[in-house]
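Omission of a single protein chain aside, the complex is shown with its protein chains in their original locations.
Then we have chain A:
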Amino acid sequence: MIGGLFIYNHKGEVLISRVYRDDIGRHAVDAFRVNVIHARQQVRSPVTNIARTSFFHVKRSNIWLAAVTKQNVNAAMVFEFLYKMCDVMAAYFGKISEENIKNNFVLIYELLDEILDFGYPQNSETGALKTFITQQGIKGQHQTKEEQSQITSQVTGQIGWRREGIKYRRNELFLDVLESVNLLMSPQGQVLSAHVSGRVVMKSYLSGMPECKFGMNDKIVIDKAGKGGVTDDVAKSTTGKQSIAIDDCTFNQCVRLSKFDSERSISFIPPDGEYELMRYRTTKDIILPFRVIPLVREVGRTKLEVKVVIKSNFKPSLLAQKIEVRIPTPLNTSGVQVICMKGKAKYKASENAIVWKIKRMAGMKESQISAEIELLPTNDKKKWARPPISMNFEVPFAPSGLKVRYLKVFESKLNYSDHDVIKWVRYIGRSGIYETRC
C-alpha cells in the first residue's frame, strides 16, 4: 500500500510529508525531487521507479503530489486517491496553491491522518469529513453522544454520503446535462474519431432521505419498454425514436449498480447539494455542432495562405456561444494579416496561433476567415508539423441527443410528493478536443 505522501512546490521544496510505512525513509523525499522535479527532460511517465521505490505523481498548477511505495500496490487506486485528495483539499480551501497549502498544513495533516490509514484509503467523501474536520479545528469534543455516533455511522455507514434529518422548506432540484463533444477530422472532412463524454450533474435540495429514480432516452430501456406493453407506447411516441445508444456509463457511488445491471434503472438516495450523478460516453449519431473546412497553401518558402470556413450545423433557432477557432502558425512566422467576416481575429505570437473569436452564431450559418502568414526564411530542414486547427464553443443542446425523461422523488416518511418538488433541467454541449487536421 501507499508508504508515504509528499507535496512539493515547483522548486522541489517539500510542503507536506507524511510517511505511513517504515520502508519509506527521508531519502525518498529527495530522490523524487532530484529524479523527477529537477529532471532535465520532460516527464516521460507518471510512475517512476527509483532504486526499487515507486513514485506516483500528479501535478496541480505548479504543485506536485507524490505517493511513494515499495510494494506492488494497486496503481489505479493510488492515482484515484491522489485525485480524490486534490478534490478534498479544494473543497476545504479552494485552489491548490503553495500559499494555501502552507496556510492549511495542519488541516492537511489531519485530513491525511483520516483518509489514509497505514496507506489504505478510508472514507474520503468531503460531506462526511466536514462533519468532524473543519478549518476552524476539530468538532468532536463539544458534541453530544448522539452527534458523535451519527458522525461515526455516517463515516463508516452504508449511506456515507448523506446524513439524516436534512430539511428544506422548498424541495428543489437542478439537473445539468453537460456534454463535451470530441472530434478528430481529416483535412478532407472525414471523421477520424468522434465521441461525446457527458456528465449528469445534480444539485439537490431535498428533505429527508429521498429515494430517486432517473430516466433518460437510453435505447436499451426504450426498446425494452416498447416490447413490454401498451402503457409505454405513450412514452415512446413522445420521445419518438430519438433514443440514443450509450456505449458505457459510470455512476456515483450512491447509485445501486446491481439494480442498474439487472433492470437498467438508475435509482439512488442523492447526496445533499451538488454532485455528479453519472458519466456516460456515446459514439453513434453524434450531432457535430460545427464543421471546420481548412485550406492551407504554401506560397513559396516565405508565405502561407490560410483560409478556414466554419459551418454551424444545428437548428437555426439555437445560438452557439463562446466560439473560438485556433489556427496554429509556424514558429518562424514574422507577420500575419487576417480578414474575417464575423467576430474578431488576432495573431498571438506567444501562442503561435491565430485566435478567432465569435461571440454568438446561430444554427445553419457559415463564416470564414482568411489569413496571409509571412515566414522568416530558415535553414531548419525539418518541416512544420502542422498542428491541427482546434475549436471551442458552447451550444444549448446535448450533441449526443440525450434527453432526460424523468426524475422521480419518493420520500415516504415526510409529507411531500414527487409533484411538490421543483425540477430544473438544462443541457449544455461544449467542445472537448475538437480538432481538424490541416
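Everything below uses one rule, namely that a residue touches a chain if its C-beta (ideal position, glycine included) is under 8 Å from a C-beta of that chain, and two chains touch if they have at least 3 such contacts; residues count from 1.
Methods note: contacts and distances are computed from a predicted model.
Protein name for the hidden chain, per its UniProt entry and selected from "Small ribosomal subunit protein uS7m", "AP complex subunit beta", "26S proteasome regulatory subunit RPN10" or "Ubiquitin-conjugating enzyme/RWD-like protein": "AP complex subunit beta". Here one chain is not drawn; of A:E99, A:E164, A:D223 or A:D248, the residue touching it is A:D248. Considering the whole complex, the residue from A:A90, A:I166 or A:L184 that touches the absent chain is A:L184. Panel shows chain A; residues 1, 13-17, 19-23, 26-27, 29-30, 42-47, 49, 52, 54, 56-58, 69-77, 79-83, 105-106, 109-110, 113, 117-118, 120-125, 132, 137-138, 140-141, 143, 145, 148-149, 151-153, 155-158, 160, 184, 186, 192-193, 195, 197, 247-253, 256-258, 260-261, 276, 278-279, 281, 381-383, 385-388, 390, 433, 435, 437 of it touch the chain omitted from the view.
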